[in-house]
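As you look at this complex, bear in mind that one protein chain is not there, while each of the others sits in place.
Per-chain numbering from 1; labels A and B assigned in written order.
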Amino acid sequence: MTKSIIPPLIFFALCLIGLPLVLSALWVKVVTSAAIFALAAAGISVLFAQLGLINLAQIALVGVGGWIALRLNYGTALPVTLIIAIAGIATSVIGAALALPALRMRGLYLALVTLMAAGAFQILFNAFQFPNGGEGFWGVARQSAADLRPPLMVQSDAGYLRYTIVITALCFGLVALHRVTAPGRAWAMIRQSEANAMAAGINVTFYKIWAFALSGLLAGVAGGLLSTALGQLDARSFLASEGILLFALAVVGGAYSWVGAVIAGVLYKLLPALLNDFGVSADIALVIFGAALLHAIMTAPRGIAGQLSGALQRKPA
Amino acid sequence: MKLQFTLATGAAALCLALTGTNATANGHAASCGLNTGEAATGAPIKVGGINGNAPPGDFSGGTDAAAAYFACVNANGGINGRPIDYLVENDQWNPELAGQVATKLVKDEGVVALVGNGSVVSMAVNAGLYKDEDVMVMASGCAISECYESSNIVSTNQGPLPSGIGALTYAVEELGTTNAACIGFNIPNNGGWACDWMEDFMSSQGLSGTSILMDPTAVDLNSVYLQAIAEGADTILLMLPAGPAIGLLKVAEEQGGRDLFTWVSPTPLYEPGVAEVLGDYWNDNLYIHIELAPFDSDGADNQNWVKVMDAYGQPDDRRDTFSQSGYISAKFFVEALLELDAESIDRATVSAAIRGITDAESDLLCAPYYVGDADRHMPNHAGRMVSYTGGAFEVVRDCFDIESSYLDPIRAQEAALGIGQ
Partner (left out) sequence: MVYGLFLVSGLAVGSLYALGGIGLVILRNSTGVLNFAYGAIAAFSAMFAWQIADWGLPGVVSWIAAVATGIALSVAYGRLIAPSLAWREPAVKAIATLGYMLILLGLIGFIWDDALRKIELPSDKAAISVLGVRVTLTRIIAFTVSIAAVIIMVQYLRRSHTGLNMRALADNRDHAALLGIPIVKTETLAWGISGALAGFTGLIFGSLVRLEPTVITFMVIPATAAAICGRLTSLPLTLAGGLFIGVAESMLTLYKPAAPLRTMAPFVIAALVILWMQRGQKLTFAKEA
């Protein structure tokens, strides 16, 4: 176990020190986005890999976390890091509440429930919009958006990238901790057979809700990070179709390891930006993603991450 | 391979027809910058531009026209010998991408200014960046409050607020409007902002107005139209980009709604390709407020715009109001830069030169253009009214200004600068 945490630690340390130094201003922003959505994708992976549950509403939960963070940033004087933590916890409660009807389902019907939730949140975000410094509960003024407070000690985009990498790494650590402790073992048994898990004395309901809460936490933290990164949020960023896309990329990247979530974040934000920079239409990215999803489902269930580690292991040491 | 599209070809054909007569009539080449006829060869000056081109709207006309004008300037002596290197990015209506491309232009490329910008999301995301980096933006196709309420953004087009109120002014005075419904996107700094001020205008006139704010991704325009019926309004103001506005007009046509309401719209519906999509049903029943001169105006700047686009534009460039606006923004920008010593051009001198623009005249605009050093800018708030008559648009009222308390700070600036006195 101690061995397995070394590669991710090295990876995050390298990113933390190296990336802000070598990247130009544009790529600092892009990589920040990619790191944030890697976090959201990790939430999808928890449900998919540990319990076989399909969640198409993760982007909607990112929006919920972002909404809470914006509301608190405008409405209170709390430090931004605390706001992001509150956004994560509140979103995890909402994620767990959404899980209640899902407890009796899995497979296709659960996917459909999350799709309906994603559709409903899309309408909610559009109807009520994201806070922009206005009065009242919804905090929306029909005017230009007010300024947001950045986190303490973060003055630049590069500083915010470091801040994002640290929080992302901490959250990945939290997921890893779950995998090797009681929840991870419980999830593994539930995935095998709910009846057996129950017979073994595992509280199936509790651990299922726990998984949804963890996934929601990651989405909420991602939303909080995103709101401060962009300075404001737009309802059009949280469409149901984006939830479908992020799920597809989490599967393509590989749901069974942290590398997969990183790949998903990179594919979701970095690849389109690269194509855009080369002047290639972003539509091409969609075609690639679609083909990659089909490929992953048909022949590579562990995704790109699985194929990478497979290739590494086959190499004689 | 890209296929050809009716709208682009239609627009191009229309412009060809327009220029065909004019080009043969006076036969002069386009006039740009120093007009030396010799290509500029000095160190390039980097200038940026951001447009938004993705559903639900194409706002690329401004940067297309600015690119054409800069190409023409570069072929005619440049900025005292230095060519303009014009870098255009598309934000695809995506706030994240908008932040990224602006950072790239302003920080990585170090552009001296941005010209011809046309987007709904980019200005909202980047107003703070422009201010922090003190880079000026001479926008051309703006539709949100940030474009008119920021120290570093000045837009040549009016945006929905003045143009919408202008359309309503005409409707109230000439068409007997007493109760207007403003249909706009439910985006706080776009539809919400413009429709709010429209309601304010109606109540200041002792009349009533309501807002119907729709989801920009709404599928069913029919129910938006029915909502307008349920409101009991006598006039519909289409505070929307051209695409959704046309969709709504189609729904109304299907329901036979032409005579149920008075139909008015701000500038976006004034587009060369619109006749092809709308057909004859709306003839003489649709009134549009236009922010700049009509496309077929004989004015020198309008004619030169056509020539520049013919000679230096791309065949698929849109030739809409944003295009005119991009041309005139680029022209004022170049005129301001030509005042500077070519060697001293950097962001600080360019920002100061842009702020120094006052009383710049053009036949494309109803009133002089100016920038000045202020916390908000809206130099263009007077326009004309046209009536849709199928194949063509007919001017039914020449230049008129609007009455709105929104303009109070703007009028104070104008008084201080001695403009329009």
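Note that a contact is a pair of C-beta atoms (placed from the backbone, for glycine too) under 8 Å apart; a residue touches a chain by one contact, two chains touch by 3 or more.
Remember, it's a predicted structure, so these values are computed and weren't measured experimentally.
Asker: Looking at B:Lys131, B:Lys250 or B:Arg397, which residue reaches the missing chain?
Answerer: Of all options in B:Lys131, B:Lys250 or B:Arg397, contact with the hidden chain holds for B:Lys250.
Asker: Among B:Asp134, B:Glu173 or B:Asp220, which one touches the chain that has been omitted from the display?
Answerer: For the chain that is not drawn, the touching residue is B:Asp220.
Asker: With respect to the chain omitted from the figure, which of B:Leu34, B:Ala54 or B:Leu207 is a touching residue?
Answerer: For the chain that is not drawn, the touching residue is B:Ala54.
Asker: Given that one chain is not shown, which residue among B:Ile229, B:Leu340, B:Ala360 or B:Ala374 touches it?
Answerer: Only one of B:Ile229, B:Leu340, B:Ala360 or B:Ala374 touches the chain omitted from view, namely B:Ile229.
Asker: Which of B:Gly33, B:Gly273, B:Gly313 or B:Gly326 sits in contact with the chain that's absent?
Answerer: Hidden-chain contact among the options goes to B:Gly273.
Asker: Considering the whole complex rather than only what is displayed, give the residues of subunit A touching the chain that is not shown.
Answerer: 54, 101, 103-113, 115-117, 119-120, 123-124, 126-127, 194-195, 198, 204-205, 239-241, 244-245, 247-248, 251, 281-294, 297-298
Asker: What subunit B residues would touch the chain not displayed?
Answerer: Residues 2-3, 5-8, 53-56, 58, 186, 213, 215, 217-223, 226-227, 229-230, 242-243, 246-247, 250, 254-256, 273, 277 of subunit B touch the chain absent from view.
In this section, only the chains that are shown with their structure count from here on.
Asker: Measuring from the mean C-alpha position of subunit A to the mean C-alpha position of subunit B, what distance in angstrom results?
Answerer: 38
Asker: Using the touch definition from the top, list the residues of subunit A that touch subunit B in their complex.
Answerer: Answer in residue numbers: 24-26, 28-30, 33, 122-123, 126-127, 129, 132, 134, 140-145, 147, 157, 230-237, 239, 269, 272-273, 276-277, 282.
Asker: Mind listing the subunit B positions that touch subunit A in their complex?
Answerer: 90, 92-97, 99-101, 103-104, 107-108, 121, 124-125, 127-128, 144-146, 149-150, 186-189, 192-193, 196, 215-217
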